[in-house]
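What you see is the complex with one protein chain gone and the rest in place.
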Amino acid sequence: MRLEKRAANSTAALVLAPVGAVAFTLLVSALLVLWAGAAVGQTYTLLFKGGFGSVFALSETLTRAIPLILTGLAVTVAFKARLFNIGAEGQLYVGALAAVAVGGLHGGTGFDLPPSLLFVSMMLASALAGALLLLGPALMKARLGVDEVVTTLLLNFIVLLFVSMMLDGAMKDPTAMGWPQSVALMGELELSKLIDQTRVHTGLLWACALAVGVWVLMQYTVLGFDIRAIGANARGAAFAGVPVTRTVVLVAMLSGALAGLAGAIEVAGRTSYVTLDMSPGYGYTGIVIAMLAGLHPLAVVAASIYVAGMLVGADSMSRAVGVPTYIADVIVAASLISVLVATLLTQYRVRWK
Amino acid sequence: MAEPVLSLSRITKRFGALVANDAISLQLHAGEVLALLGENGAGKSTLVSILFGHYVADEGSITAFGRPLPSGDPRAALAAGIGMVHQHFTLADNLSVLDNVMMGSEPLWQPFARKRKARERLDEVARQFGLEVDPDALIGNLSVGERQRVEILKALYRGARILILDEPTAVLTPQESEALFSVLTQMVAQGLSIIFISHKLGEVLRVSSRIAVLRAGKLVAEADAAGTSQEQLAQWMVGHAISAAQARPTRACGALVCELTNASTAGGRERLDRVSLKLNAGEILAIAGVSGNGQSALAELLSGTRQVTGGQVTLLGQALQNRPAQLVELGVARIPEDRHAVGVVGDLPVWENAVSERLRSPVFSRWSWILRRKAREHAARVIRTFDVRGGGQLTPARALSGGNMQKLILGRALLHPLGEALHPIPPRLIVAHQPTWGLDIGAVAYVQDQLIAARDAGAAVLLISDDLDEVLTMGDRVAVMHAGQLSPSKPATHWSREAIGLAMAGVAQEPPHSERAT
Partner (left out) sequence: MMEVLDLLLQPAFWVAVLRIATPLILGTLGVLLCERAGVLNLGIEGIMVAGAFTGWLAVYGGAPLWVGVGVAALTGAAFGLLHAFLTVTLALSQHVSGLGITLLATALSYYGYRVSFPKVSTPPTVTPFADMEWLGFPVLAQQTPLTLLALVLVPLIGYTLYRTPVGLAVRMVGENPQAAEGQGVSVAAVRYGAIVAGSALMGVAGCFLTLAAFNAFFFNMVNGRGWICVALVVFASWRPGKALLGALLFAFFDALQLRLQQAGGAVLPYQMYLMLPYVLSIVALVLVARKASYPQALMKPYRKGER
C-alpha cells in the first residue's frame, strides 16, 4: 500500500475530515461499550444528553471547556512554531499556585490591596509563572539542542511534586482537616457566574477573547508571521530575517502564559483552592484539542466544547449505565488519531500496489 | 548487431499533470557508453530512477539481459546487474565505508555478518577499477571525490554489469572529472555498459559512444558521438538554434560597495580562511569552484546568516551586521543556493513570501501590525513584473515550479517597494549563489538577464557558480575558491579553463598575495 499526493486539496474535504474521523471513532468505541455489557444506543444517547442535552448539561460542558480552551491555545501556539510543549499540565499548576500566592487568604486576610489591582497582579503572576516554566526547556532546545518533548514532560512530574510540597507547607490551608489543599482565594477575586445556579463563569469570556486574540496575532502581526514561518521552515525564516531565538522565546512565554492562565482561571472560577487533583490531565488533553482543531485558534473553542461534552457526558452516563468514565478518554484519544489520518487522506490518495 | 543488454520500451511517467517521461524507447548495447543528455527538467533523472526501481512507470516495460525487469524494486534491478551512482550520494555519514558498501548484500535472517569476506571482496573490486579507499573510514570524514568513489564501489561490489551515473561531474574539478573518465574507460574494458547522464555538451562528446537527447519528457534524437557537434546537440536539447555568447567589453568599475579583508568564519570544511575581495558597483565578480569549498560560507556571510570570526567585512563603509532585515534595508539583494529549503517558506502563501524580507520595515508594518493591503499590492507587483506563474497570491509557495520559485525570489530581492516603474530603485549589492541551478534554459536566460540588467543599473554583483561556462560568460572579473581561500581576481578574459581547473583543485599558479591591477 502506498500514498500518492492528490493534485488539488478541496476545502470541503478539509472540513469533513474531522467530522468523519469522530464518526469513525464512535463506531469503534461502540465495541468497548459492548464489552462493558451495556447497550450501545442507550449509552451514546446518555453520553450526548449528559454533555449537551439540557441547559444544565451545557453549562457543565462549558465549565469544563474553559481550561481546555486555554491549554488548547497554549499547545496551538507552541506547536505552530514546532515547539512541542507537552508541559501544559505543569504550567497550569504553577499558574494556579501563583494565583493563590498573590490572591490567597494568607494569615486570614491576604494582601491588603484594592481587589482590582490584586486581580490583575494575580493574573499576571500566573501568566508569568507558566511562561517562565516553559522558557527553560525552550532555551535548552534553542541553545543546546535538547529535545523539548522530554524536558517539558519531566517538568510536569517535578511541578506536581513541588505543588504537593507547597500544599504541605507554605501554602497549606489551615482550615482543611488534613486534606491537602491550598489557602483559599479571596472571595472578591473570584470570577462571577455567567448563568445563575450553574458553574459557568466569566472565565469563558476570557478564554474566547484570548482565542480571538491568538488568531489575530497569528494572521495579522509580524510576530504571528514569524511564528508560522519558523514552524514551517526555520532556515527559510532565518534567511528572511526572522529573529529565530527571540521568537522561540516569545512563543514559549506566550504558550506557557496561556497554560498558566488556565490554572488561574480554574482557581478563580471553579475551585477557589489549589488541590493536587484539580486538573485531570487538562494539559495533555490540550494537545488533543490543538490537533483536532488543526492548530487553528478559533477551531480550538469548538474542539474544546466537543471534548468537554464527552468528558461531562461520560460522568453522568456512567452513573446511569455503569460503563466506566474512561470511555470518554478512549474516545478523545482515538479521535486524535482518526483526525490525523483523515486530514492526511484529504492530501493523499491510497494506492494498492 | 548483438542483442541489447538493456531495452526500455515506451516508458511513460506522470506526476500529477506533468508528463515527466513520454513513451520513451531506448536501447543500451554491451560495452557502450550511452549519454543521456537534456537540460534540467527534461526527464533524465526520472527515467533512470524508473530503471533502477525508485519510481514505478505508469506505462511501458524494461528488459535487462534478455529478461523482463520487475518495476519499482531496486532489489530486482540490483539482481539483474544494474547499479546506480546517484547525483546526491546515498551514503550514511555516521557509518564506515565497509558498512555502507556491504549493507543489503547479505540476507537479513543471517545471524552473523561476514565482515572479513566483505572486506576482501571490497579490496579486490577497488583494485580492479582503481578506486582505492579506506574501508574503515567514516563517510562523514571523506572528501566529495572520495565519497563518489564509495558510491561507485557500492554498485561494483554488487556485481553491476550496467552502471548508471547521474551527473557525476557536477561536484568534481576538471582534473577529478578526467580521473573519473579514465575509470569509466577501465570499466568498459572490463565489460560493463554505462549510461551517463549530463547536461554538459563537451563532456558528453568526450566520454560517450552514443548519445540520446531528451527534451520535455520525449526522446528527440539519438546519434553516435563521432560526427556530432556541440551545436547540433544544443539544438536538439533546446529545440532551436542558440546564438553564441557575445564577447563583452571590459567595464570600468565604479565605487567600492563591499569589501572583505582577511575574513574568516568558523566551521568544518565549509568555512572562509582569510578571504579578501572587493565588490564594486556596476561589476560582476564571479566565483568559480567546486561546491563545498567555502562558497556557502561566503554567501551566508554576505546574506546576514553567518558571522565573521576574524578579519573585517564592510558594506558601504560600515561594518557588516549579520541581520538579514537590516541588510535588505541597506540594499542587499540575496539569492540563496537552495530555493526550496532556504529561499521560501513553502507552506506560506506566495504573497507572504514576496514580502517576507521586508516585513519588519515601516513600509509593511507598524508596531508589529502588518499593513496587509500594501503588502498584497507589492506582492502583486512582484508577480506581474517577474512573470511568476503557477498560482495566485494565496497559493503555497511550494506549489510553484523551480523556475517560477526562482523568479519569485528574484522579484522579492530586486524589486524595491518604494520604486516606481519608470524610476526603479536598484539594489546596491546582489549576492547570487547558484542562481541558475536546476533551471531550464529559458529560466536560466531570464535570471542571467536580470543580473546583467541590475549590474548595468549600478549594482555590485557577486555571482557564485559551479558552472564554469556561466562563470566565464557572466563574470567581469573571476576568482576561484578552494578550501576556504580565494584566489586573486582577474578579468574573465585573463583566465584559461585549465588555469581555473588547477585553481579549483588548489594548485597555486602564482604567489597568493599579488593582486593584479584590474
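A and B label the chains in the order they appear, each numbered from 1.
The rule we apply is simple: contacts are C-beta pairs under 8 Å (C-beta built on N, C-alpha and C of every residue); 3 or more make two chains touch, one makes a residue touch a chain.
Computed from a predicted model, the values in this text were never measured in an experiment.
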Field: Candidates A:Phe84, A:Trp206, A:Tyr273 or A:Tyr306 - the one touching the absent chain
entry: A:Phe84
Message: Just to verify: which one of A:Val55, A:Ala320 or A:Val341 makes contact with the chain not shown?
response: A:Val341
Hidden partner chain, touching residue among B:Glu3, B:Glu106, B:Glu231 or B:Glu498: B:Glu106
Query: Just one of B:Ala64, B:Leu78, B:Ile197 or B:Val313 touches the chain that is missing; which is it?
result: B:Leu78
Query: Which positions on chain B touch the chain that was left off?
result: 15, 52, 54-56, 72-75, 78-79, 84, 86, 90-95, 99-100, 102-113, 154, 158
Field: Touch list for chain A against the chain that is not drawn
entry: 1-3, 5, 32, 35-36, 84, 86, 140, 144-147, 149-151, 153-155, 157-158, 161-162, 164-165, 168-169, 284, 287-288, 291, 322-327, 329-330, 332-334, 336-337, 340-341, 344
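Convention: only the chains that are shown with their structure count from here on.
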Task: Measure off the straight-line distance from the CA centroid of chain A to the CA centroid of chain B, and report it in whole Å.
output: 47
- request: Going by the contact rule at the top, pick out the chain B residues touching chain A in the complex.
  value: 16-17, 72, 303-305, 323-325, 328, 334, 336, 341-348, 352, 356-357, 359-360, 365, 368-370, 372
Statement: Within their complex, chain A touches chain B through residues 5, 7, 220-223, 225, 228-229, 232-233, 235-241, 353
